[in-house]
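Inspection log for the structure reproduced underneath, given as structure tokens.
Let's turn to subunit A:
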Amino acid sequence: MGHLIPPSILPYVLPVLYAVVIVAVLPLLAGYIVLMERKVMADMQARLGPMRVGPHGLLQPIADAVKLLLKEDIIPDKADKLMFWFAPLVSVTMALLAYSALAIGPAFQIADLNIGLLFILAISSLGIYGIVLGGWASNSHYSLLGALRSAAQLVSYETAAGLALISVLLLAGSLSMKDIVQAQSDQGVWFAFSVPFGFFIYLVGSIAETNRAPFDLPEAESELVAGYMTEYSGFRWSLYFLAEYANMIIVAGIATTLFLGGWLRPGARYHEHIPGTAIEWLDALPALLTLGVALYSLSLAPKQPVKIQKIVMLLVAALCLMVAGVLAGALFAPPAVLQGIHGAFWFMAKVFAYIYAFLWIRFTFPRYRFDQLMRLGWRFLIPLALVNVIGVGVAIVLRQQWAWGPIVSLIPTTLGTLGVAMLLAKDDAPVAEAQTADGE
Partner candidate 1 sequence: MQTLNQALFIFFAVLAVVSAILLVTRRNIVHGAVFLITTLLSTAGIFLLLEAEFLFIVQVILYVGGIMVLFVFVIMLVNLDDSMRQVQFNRQWFVAGALALVLAAQFLFAIWAGRGALRLPAMAGEISPKNTEAVADALFSHYMLPFEIASILLLVAMIGAVVMAKRRVE
Partner candidate 2 sequence: MNTPFFLEHIWLIPLFPLLTAALMLFYGRKLANNVVSYMCAGSVFVSFIFSVGAFFELIARPEGERFFTKMLFEWLPAVPYHMLDGRLAQFVAAWEFQLDPLSAVMILVVTGVGFLIHVYSTGYMAHEGGYYRFFGYLNLFMFAMLILVLANNFLMMFVGWEGVGTCSYLLIGFYFHRKSASDAGKKAFIVNRVGDAGFLLGIFLASAVLGTVRFSDIAPALRAGHFQTGDPWLTAIALLLFVGAAGKSAQIPLYVWLPDAMEGPTPVSALIHAATMVTAGVYMVTRTNAIYQLAPKAMGVVALVGAITALFAATIGVVQNDIKKVLAYSTVSQLGYMFLACGVGAFTAGIFHLMTHAFFKGLLFLAAGSVIHALSGEQDMRKMGALAKRIPVTYWTMLIATLAIAGIFPFAGFVSKDLILGKAYEKDVLLWAIGYFTAGMTAFYMFRLIFMTFHGTSRVDHEVEHHIHESPKSMLAPLVILAGLSIVGGLVSWPEILGGNSHFVHFLEPVVGMAHEGRFEPLKGPSSRMGEINLMLLSEGLVVLGILFAWYLYIKRTELPAKIAKSLNGFYELVYHKYYVDELYDALFVNRAKDLGLALGWFDANVINGVGVDGAGWLTRFVSRASMWWDTWIVDGSVKLGARIVWVLSFPVRLIQDGLVQSYMLFIVIGLIGFLGYYFYLAHHAVH
């Protein structure tokens, strides 16, 4: 724990800077994820989505934020004032606090805890209090039901997700995010490929933890008006909103770090990279991508109906151009800088891909019934995760005793888990209500 208590004040500078950046950027990011969500939804439903505010609705998030901030802040009469005020803070605080251990890039990390992963899990698991207390404090049945549901759901799926992560920890042999990424880099394979079932289980579990469709029962519009957020409005509501999307980014980050190789470029070998000489062509990809985006938006600019939109479009083009320049320049910078900048790019790319998967699933699957949800969690995911962990243990033994390759050793595990999954999926017995262990 020496990092928390350094001998002088100096080492605190960089982390504080990062923290400020994250806290400043995150709301904006959340807003644009919302825009992305709406656009993706519109695309999947063959619509255009927001087009009015800014070119292609690019300014929509800012408009929404302004609207939310200007809205009247209502506190119900019978509500528990203190808790009502306190709950959203808990949510958003915990959501933001979790970022402190997230390694966005090799260097881009607030604190490299040797228990980073556990820390993130712990903090994000505290976020539930925001929901539960808020639902209870607003003194409304919808809210309370939503809160209870989300609590039960979270407790149920944290177990499965945690077990899925453990399989990765066994492979990586460390709790620190950095070391985990490093392990993937060393083993030359992303853990999503070595323990696919772990990845799958964590995907489902993370969707449930963030109360996203098809597991969004705590805020199921059709059943409970808006779940635990029913009585909230204006700024507090936006805090919840922020917390939810922050959580999305967190789980996406965790998944990225643990399964998708973190900041690693596909097929990257940073530790054997000699600066300036061997530039693998993939290193140019980020720059080219952003450049392409820049050119595309530049071409779109004249088509905009209003002058202001033209200007904004040009600004976007300029921004992308700038980023492209940075990315390109990094190629000629020393490896550390290169890793830092490109790592951040790849990380963000993977996170957004993960979030895109979220959206995709949300608009594809219908909502579960609560007992179905619990059955899935307790009777399918958790046993599967257990089998998976055991299999990984076996794989590690194989690897250590008989020196099997990192991928080969895991093939039997995957196959065995697949078989178990078949068996589990086959039995369709009705839920034993005790397993939901709550008042539903």
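How these were chosen: all candidates are chains of the complex that A comes from, given by their letters.
In the analysis below, a residue touches a chain if its C-beta (ideal position, glycine included) is under 8 Å from a C-beta of that chain, and two chains touch if they have at least 3 such contacts; residues count from 1.
All values reported here derive from a predicted model rather than from experimental measurement.
*Asks:* Have a look at 1 or 2 and point out the one touching subunit A within this complex.
*Replies:* Per the touch definition, subunit A is in contact with 1.
*Asks:* Mind pulling up the subunit A residues that touch candidate 1 in the complex?
*Replies:* 1-2, 4-5, 7, 80, 82-83, 86, 113-115, 118-119, 121-123, 125-126, 128-129, 132-133, 136, 144, 147-148, 151-152, 154-155, 158, 175, 433-435, 437-439
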